[in-house]
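First the structure, in the form of structure tokens, and then the observations on it.
Complex shown without one protein chain; remaining protein chains in place.
== subunit A ==
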């Protein structure tokens, strides 16, 4: 872990030669402003994003680059070397043409090129740089949220500034700890709040059938192609807060899972909410991937999120120890 005195001056650390299909700045978003209608936004896969930060010694909520399916080409431009970590989707990252490590920090020197090749698994990769990136701050967050007018995806030729710090590199997860992203997943949900508008029969069917992720899915929501779910009682539901992972059933009976860039409120009936611990795997589920749901208790869900949090916290403590050792 670096001390504040170690911060370097702001420098241009990357030049974007190709932007990729959608590369944005993402952190843990802007919670605290939902009562004013401001979406939380932030990383889709908050687990991979936080690990990227931990591996380079950053505070966990430091802004990263979120890369989607087809990655960017970046050139390191700062005279100071930059410690970098890539986590999340396996998109074949390469450093000067040779395979770059994933889930393990490495150093990029001035002129080094980071590129991405073929899609292997997952959807979103995260690039963290020690010291973090500079990007405009809106409501205490650097997360890009295009529809709210907060930033825009990276463009060709753009420079990215940062505050590079020298840190130890080569710190990574053990192979057993690296997530495997499948294209056919089971996720747990906590039922409600509008479970009562669905019949028992419709609920059973919802749990039994695989739902296919539509191609028009994005950071706002995953549109699922499913046998239409009919509603018992379509009485008006007043608009109310909609959390990350909420599964709403729209007028045509199709489920939409609300994701990071969701609106703060919505008025569609909701069958349940994907548990926090399963959101990262969902965020990495490819278009045309399949998902099945099963209900668990809120207590069981909270047990799992607590374990996830404990893993991140332990990793952070362990990494800080390694970073403190004299070189």
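Descriptive notes on the structure:
Simple rule for what comes next: a residue touches a chain if its C-beta (ideal position, glycine included) is under 8 Å from a C-beta of that chain, and two chains touch if they have at least 3 such contacts; residues count from 1.
Note that in this section contacts and distances are computed from a predicted model.
According to UniProt, the chain absent from the figure is "Allophanate hydrolase", selected among "Oligopeptide transport system permease protein", "ABC transporter ATP-binding protein", "Nitrate reductase-like protein NarX" or "Allophanate hydrolase". Touching the chain that is not shown, out of A:90, A:154, A:275 or A:291: A:275 (per the contact rule at the top).
Summary of contacts with the chain left out: across A:12, A:239 or A:314, the touching residue is A:239. Residue positions on subunit A in contact with the hidden chain: 31-39, 138-139, 147-149, 189-190, 192-193, 238-241, 243-246, 263-266, 272-276, 298-299, 301-302, 305-306, 309-310, in rising order.
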